[in-house]
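A short worksheet on the structure shown next.
Let's look at chain A:
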Amino acid sequence: MRHPLSGAAARQRRVIPSRPTTTTARRSSLRYLSVFAFALTVLSACGGGESNVVTGNRDGVLHYGNGTEPQGLDPHVVTGVPENHIIRALFEGLAVKNPITLEPEPGVAERWEFSDEGRVITFYLNPEAKWSNGEQVTASDYVWSWNRALHPMTGNEYSYMLFPVVNAEAYLKGEITDFNEVGVKALDDTTLEVTLNAPTPYFVQLMDHYSTFAVHPETLMQFGEMTDRYTPWTRVGNIVSNGAFTLTEWSLNRRIIVEKSEHYWDRDKVSLNAVVFYPMENVVSEERMFRVEQLHYTQVVPLDKIPLYRDMPDTPYVQAPYLGTYYYLINTKRPPVDDVRVRQALALSVDREKLVRTVLQETAVPAYSITPPDTLGYFPPKLFNYNPERARALLAEAGYPNGEGWPGLEILYNTNEGHRKIAVAIQQMWKSELGIDITITNQEWKVYLDSVTQIDFQIARRGWIGDYVDANNFLDLFITDGGNNNTNYSDPVYDDLILYKAPKAETREERYALFTEAETMLMEEMPIIPIYTYTSKHLIHPSVEGLYSNLMDSLNLKYVKLVPGRTLPEALR
Partner candidate 1 sequence: MNTVAPVFEDAEKGSSLWHDAWLRLRKNKLALFGGSVLLFMVVVALLTPWIAPYSYEAQNLDLGASPPSAAHWLGTDIFGRDVLTQIMYGGRISLAVGFIATAVALLIGVTWGAVAGYVGGRVDAVMMRLVDILYALPFMIFIVLLMVVFGRNILLLFLAIGAVEWLTMARIMRSQVQSLRQQEFVEAAVSVGLSPAAIIRKHVVPNALGPIIVYTTLTIPSVMLLEAFLSFLGLGIQPPATSWGLLISYGAETMEEYPWLLIFPGCALTLTLFSLNFLGDGLRDALDVRGSKD
Partner candidate 2 sequence: MALLNVDNLSVSFVTRNGTNKAVDNVSFSVEERQITAIIGESGSGKSVSCYAMLGLVPSPPGRIDGGTAHFQGRDLLALSEDELRAIRGRDIAMIFQDPMTCLNPFMKIGDQLIEPLTLHKGLAKGPAREQAMALLDEVGIRDPQAAMSAFPHEFSGGMRQRVMIAMALINEPKLLIADEPTTALDVTIQAQILKLIAELQTKRNIGVLFISHDLAVVSDIADQIVVMEKGKVVESGQPKAIFDNPQHPYTQKLLAAIPSGQKAADTVTPDPLIRIDNLRTWFTPTGGADPVKAVDDVSLEIHRGEVLGLVGESGSGKSTLGRSILRLVPITGGQITFEGTELSSLEGRSLKQFRHRMQMIFQDPYASLNPRMTVYDTLAEPLLLHGLVRKADLDQAIRELMDNVGLARAFVRKYPHEFSGGQRQRIAIGRALATRPEFIVADEPVSALDVTIQAQILDLLADLTKEYGLTMLFISHDLAVIRQIADRIAVMYHGKLVEEGSTAQVFETPQQDYTRSLLAAIPGANAA
């Protein structure tokens, strides 16, 4: 079957009549030339028996293992990590994160100013920031795009990223229908004024999240309504983006190719000519492809392979702290874990150091709090330790000395090899330290989600990856009836700290002190058992430079360089 938008018809539609573009013809022929050249190089790579890495280094093409096939490439519609990587290659936000420090840096906006005690931000857009069809990225593009991102009909699952903006939440929930009441205004083509509900220190950071990106309004309207989710505007030949790269091939479940954009404002800094994203679902296959030099970069590394890689000289293995916590949810309304002493006993008898050393092969950091350490300078308090004696005492206090009379407890996790290993190890720790019977249950992903949302479990595995670098993102999980609370934990004092006191804090120190207070409350009440802090784990070919590790595992492909001639360490060949 031929898709209605394939081939010539689609190509014609790309020419947008409302904005006369004189250079379209020349550019499109140029593009097809370059696609042709690229196809040739790919073909010759096949014939010559050279690996992707060798040809890629020669031609400036990065071969990138990217988890799964992306749902799509519409920034306001999709969610997920693989999508993030591709979208951030194609699009650019008002601000971007420094690849090392994660501090905001100029993106589409060359600068921004705070006023009204931090409640108003004015972004000054770079006049050189261009769409891939050569048109300028304007402030009104942003207003249109945020309208789309927040419109109830769009169904943007990350719309809450814009909730700090005045009336954004009300607009999404349909309480107001006039987008003019939402706190975003285009003062002129290059000036965008955003009004916030309260001073939000991390707001500029959010401008690097794809749900706040601008899309090209005319292109979208070519293919349907503003709020349509499933128009083909993101397809090759249709899509107009403003990032360092443009989309040139999208083969389902096979690969996505992006090429260096000619219109990107900072194009001189872009070293790569193209990036090929591979949807590698099977981690074992991904590692093997890396080993035979078919990939420059892997998204993950199989746990069992890590010791081998780590011990190797000049290892391509790179591990870095990651803004995410692995923890067990506790249903605080179900016996026996409705008793805080039982919860504490369980938390105290998990030997996190040992778990990390053995089962996790040092690929994680033991966690004693929900917020990962050093979240933009915030260090959570460490309130307890591995202490089996104390745990046994607490359990005895709760009425189960040496596990006597223990009614049984079930750990729920979603079907996954890693979760299984953790559960099996912890089950055994609790059994041997506390003398209590534990059963383990796994459920298929959506069934598990259902159980967690209904809070139909005693203990359930959970992980939280930060959307932005701020402790608030972790601590506001546990406000009363929070959608991601899932523990029945409820404390008005805690709610007050997170929702009202912290946002009004004048200084960073004051704010962090309030967070510490909240985190202490949480760890005393123990509705969750923190287990470890994630790390990001990648295999990176020695020829790749400029792929910096950071807390968000957020890489910016515009800084990546390929240095030909370097090979994998001897041990791998």
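A few points about this structure:
One rule holds in what follows: a residue touches a chain if its C-beta (ideal position, glycine included) is under 8 Å from a C-beta of that chain, and two chains touch if they have at least 3 such contacts; residues count from 1.
Candidates were picked such that all candidates are chains of the complex that A comes from, given by their letters.
Not measured: the values here are computed from a predicted model.
The contact partner of chain A in this complex, picked from the candidates 1 or 2, is 1.
Within the complex formed with candidate 1, the chain A residues making contact are 284, 302, 304-305, 308, 354-355, 357-359, 415, 417, 420-421, 423-425, 427-428, 431, 439-444, 446-447.
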